[in-house]
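One protein chain omitted, others in place.
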Amino acid sequence: MDLLDTTAAVMTPERVRFRYRLAGPGRRAVAWLIDALLRLIVVVGVMTVVVLLSIIPGVGAVGQGLFLVVLFISEWVYGVFFETVLGGRTPGKLLLSLRVVREDGSPGRFTDYLLRNLVRAVDYLPGFFAIGLTSMLFDRRLRRVGDLVGGTVVVVEERDSVRDRAEIQPPVSEEERVALPARVDLSREELSVIELFLRRRKRLSDDRAEELAWLFGPALSERTGVTAPTWERVLALAYARAVGKDR
Amino acid sequence: MNPNLCRVALRPRDPFEVFDLTFRFVRERLRPLLRLTAVVLLPPALLLTLLAWWFDGAWWLLFPTLAMGPILQAPFTLAGGRLLFGDDVAVGQVLVETLKRSVGLLGLWSAQGLGWAAVMAIGLASEPIAAISIAVAAMATAPVAGLLTTFVGEAVLLERVGLARAFRRSGRLMAGTGGSAIAATSSRWFLLVWLALASESSGQAILDFVLQLGVPFGSLMNGDVTPFLLAGMLLAQPAAALYRLLLYVDARTRGEGWDLQVSLRALGLQ
Partner (left out) sequence: MSERDRFVEKGRPRWERLEDLLGQVFLTAKDWSELASLYRGACADLSRARSLSLSDDVHRYLDQLAGRAHNRLYSTRSGSGWSILRMAFVEAPAEIRAQWRFFLLASLLFYGPFFAGAGAALWDVDLAYQILPESQLAQMEAMYDDPDMVRGAGEDASMAGFYIWNNVGIALRCFATGVLGGLGSMFFLVYNGLMIGTVFGYLFSVGNGWNLLAFTAGHSAWELTGIVVSGAAGLKLGFALIVTHGRTRAGSLRRVAPSLARLVLGAAVLLFVAAAIEGFWSASGLWPSIKFAFGVVQIGIVGLWIALVGGRRT
């Protein structure tokens, strides 16, 4: 069974399969706002220069033309330019660790970026990205119309970590070891849940840990014959014996 | 399929991811949510449309809509909680259950309703702009107020605790998520404004541009509160409720190992 999540699996040409974390409207709206702010700063900057220069006769109108060209660039060229140059990222996407890739996970190409950025004109419609938002709601990979035409998805590239180890604290003592049944059989699922519990133990309060262990401890104790003063210890000892970690 | 297992992948997420996950959640549970939306939101939508037409898009219509918000969210919080574990819920069952469980919230809702009514009264007595400024100020300070109150509804509706304990629960959960929770609370208002404006522009575009009917309800441009705007505000309620529900799940996963609770209980019940 696939759990509901914001990821999508891709298969690279080398037949390696991995999952990408997809970016939806939340992160992308923020990236878009940052890009919009940058564009606004440049446009306002150019406008200021044009207004300042317009005191020189004859230059004012040239400045006006230049300003309109800058406006055109900010509206139509900004996205495709940066995505092409920065490998699928605009400055806003870079700041939020977003990247545009093709649906199969391979890097985007100029034509993909071109189409997805042009069709943004439709995603805007009729206002406030209503079409784009609707499209993202109905698409399993959170794509807007521009992504559908360009064949792209936006993914999150963020560092993750594998830190915590599954530890039994304190270690299994000699008496406990002797008292343990000779064989404890745990299913794969049970092992992985208890392992997760042990790994997260440090970040839970003692009361909470015992409360959680109580949910499974009694049933486990009854089935395997493992006993201990606390339910938490029951889980830990059963796990230790099952994986041979008690020595 | 084990009915005790949560069907949404549980892991710590940032508020953006939870927002995106809300989209996926709505997409995968579209049918039951649409049914519930139709039952819960259609009556207020019709009522508000009638009022907007009768009172010519008066500004104060925003306030009853805002006051209704928490009440309209309650069934979605409850239904969302069920839909984490299953594909479907019965609308009638959800509504009955909501009625039973929301007794504890009546005091809070009345207080909020009275608050909005007072703000509206200020506007009616002086200038509309006064009431709207206060409303905007309330939205701006929401992150601070939200530190204590964000998950009160979830605590009462899903954990069935009393109001006083619900406040303490909410405060503790928010403390566990740190700064991200503040971003999350303010983004709910952002969602409300976004959906209201998107709905307004879509409605006007369809009416005026596609059907060539002009602007019979007035438009926000001219300071009128249109049924489209109100519809957007109503639609933002289920969205906000589900977003907050998933934030709540995330806060519990991080703070108290809710994912462990779900899987350990599933093992215990086998």
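Chains here go by letter, A and B, matching the order in which they are written, and residues are numbered from 1 within each.
Criterion: a residue touches a chain if its C-beta (ideal position, glycine included) is under 8 Å from a C-beta of that chain, and two chains touch if they have at least 3 such contacts.
It should be emphasised that the depicted structure is a prediction, and the values quoted were computed from it without experimental measurement.
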Tell me which residue among A:Met47, A:Val122 or A:Leu137 touches the hidden chain in the full complex. A:Val122
For chain A, the residues touching the chain missing from this view: 7, 12, 14, 16-21, 58-62, 64-69, 71-72, 75-76, 84, 87-88, 99, 101, 103, 105-115, 118-122, 125, 145, 148-151, 155, 157-162, 165-166, 188, 192, 195-196, 199, 243, 245
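Everything below uses one rule, namely that only the chains that are shown with their structure count from here on.
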Report the inter-chain centroid distance for chain A and chain B in whole angstrom, where each centroid is the mean of the CA atoms. 24
Would you mind writing out the residues of chain B in touch with chain A in their complex? 1, 6-9, 15-21, 23-28, 187, 194, 197-202, 204-206, 209, 256-257, 259-261, 263-265, 267-268, 270
Chain B touches which residues of chain A in the complex? 1, 3-6, 21-27, 30, 125-130, 133, 136-140, 142, 156, 189-190, 193, 196-197, 200, 203-204, 208-209, 212-213, 215-220
